[in-house]
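Below: one structure, written as structure tokens.
The complex appears here minus one protein chain, its other protein chains still in place.
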């Protein structure tokens, strides 16, 4: 008996749940969990089922394809470890949190490498027997620098996600397109507040009483990709922006790890610059 | 076209979603929203669907009964206003919050009466043109007092829920049984911490850094019925227990109103002293 | 024995706490609570003390004036009810929450009137025996409309705060200057995200996972005055913007009432477009 995660998105029409569940039934698949959502505004149907049984992937796919509306998205995956690459700069907290969870067996992931534009974190990462690749941006055009990173990433076959764990350089559209829907970033603010550089300084200057962090997929508009997870904490007048930064780190790491976990468990749909999360 | 809320609980078996959705399909009912949950530990299946179409209630019920396992629970309700009675003692905040929401048209409810063992809130409640019934407990045995309340409640036909909005007297098993699964209480602590009298005092004495409130159905064991909603807030050493009480009121009223809303929208299943909430 | 709240802000220098507390000591005043904060960046010192004893206000003021740096702010107030005017439009929740708290004796305030540009809330407010003044904006220039409101406010002597409880019209600089540092607004978003009109719609379009509300003093730049209090709640993909609006109301009312309470208890300093809150 195997488990399968079946993810479907389609234009909504009457009977979709019926049609899909009929097929599960006909293949003698037991539904372990099932989530649906219809976005009335865009008339979009989303469904994620975890089923158990014995079935040929391709056959199930074909059967679903037959009953679902044209242009529907269908994804059938087994719960297996995905390959991820983590990109960082100099800060340890978000990266460290992922490495500890990996060590604890908590993540459905192989960390194939950590890539950074500095070597500061090398000795730390090597403790965990994970390859650390320093690709300095110094004396390089942005394009050149990114080409080297792309090359490094592509030297590993099948990288499912690139996790930006406080990678502090802006990515070009070329990079983003190369790994479309695969790049997860943690932004150190409650987006869309404080887009851009030094959000804690911005937050301090505005005198906010709450700060936050946002994990999102990266698209071509900086800090504007589909949001996966957000979290906030209270601050007071007594916080300098450095204090906010320090306090914010705890939120950043928890939110990024949460988003990564959702991605690894195939729980995220994206559409219209938003996410559906089951 | 009408809407129907269909609530099903059953012993889990393969194909339940398929069977139910087939029936919806055969009656030409469109699924507006659909939630399922299987409790693996007790092998219980729960499903709440909101469907749209034209169908005879009794016919749909029969059709579902036929395909579902024996002893399944099936409930089909139209989204209509339910009748509620609020019981209070002297405090205004939780009661007031419900009255304001009622005034704003936010609740699927008719408030048929407010019953209290004091007359303190009478002039306040009457502003809202809602009957206020004072049933003093003074010089009465507990049984006698409750008999009068039961009588008052039963003078209204079809009371769907009794909401204890800081009603500060203990109810006897007889009362609870008379209105089984219909009584919603707000307890001014994060249950199961601080069961019983003066929980804020208890919380203060224990030196907690968080206080909370718990809305729950009332069963025969005081403060031990199925929990519907909980919320917490931070406190500091600077809070006296009176300060905790004051701060706690904001949590109490929000949690009770939230629980009431869930109940009115038929979103709650109870089983094994717990709730499933869709 | 009386209580006095003493609020001091000054350019920081060595010995301020010593100097102030010496004066309290010399007047035989007992310190009930004491809070200080120094903003290192701007070198500003803030202190709020609640003291108990018998002293002449003017004398204490003079004594403090003598030992404090030039241009220091000194405020000595007794804990007495302040006069407030509430402005609203059509929504009841934020207004209602304040009225209930007022009814419960929870606020150090007299509500002298409610002013609205519609009469929708009139019958509700009148239940509480509070004057309701409808000043319609229809067929009036903005200036004209505001002149009428200013006139209405000024017909009451000594209005300490004007509370915008979802007053949905933009105020001109003239209005804001007339009641400088006296206007408290609730903005239905986590500022500075979603400035301007329909923030819930904006939040929905951005696909956020958290929404919030912000209470702030109003200055000439719309939604950019000093923030007093903020709160956030989680939302999911299943929330339409109407759902966000509904859920947001609970946050709005709690945050506005909290900010109002802080203001009434003289707990807020403002400087450099920020607040210090003790």
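Observations on the model:
As written, the chain order gives the labels A, B and C, with residue 1 at the start of each chain.
Basically, contacts are C-beta pairs under 8 Å (C-beta built on N, C-alpha and C of every residue); 3 or more make two chains touch, one makes a residue touch a chain.
All of these numbers come straight from a predicted model, not from anything done at the bench.
Although it is not drawn, the missing chain touches A, B, C when the whole complex is taken into account. Residue B:226 is the one among B:96, B:226 or B:248 that touches the chain not shown. From the set C:22, C:57, C:123 or C:143, the residue in touch with the chain omitted from the display is C:22, counting the whole complex. Contact between chain B and the absent chain runs through residues 37, 39-41, 190-194, 206-210, 212, 226-232, 236-238, 240, 272-277.
Listed for chain C, the residues touching the missing chain in the whole complex are 14-18, 21-22, 24-25, 28, 30-38. Seen across the whole complex, the unshown chain contacts chain A at 91-93, 96-97, 100-101, 103-104, 106, 124, 127-128, 246, 250, 254, 257.
Operating definition for what follows: only the chains that are shown with their structure count from here on.
Shown here, the protein chains touch in all possible pairs. Seen from the C-alpha centroid of chain C, the farthest chain centroid is that of A.
Annotation: 40 Å between the Cα-based centres of chain A and chain C.
Look at where the CA atoms of chain A average out and do the same for chain B: the two points lie 38 Å apart. Along chain B, no residue makes contact with two or more other chains.
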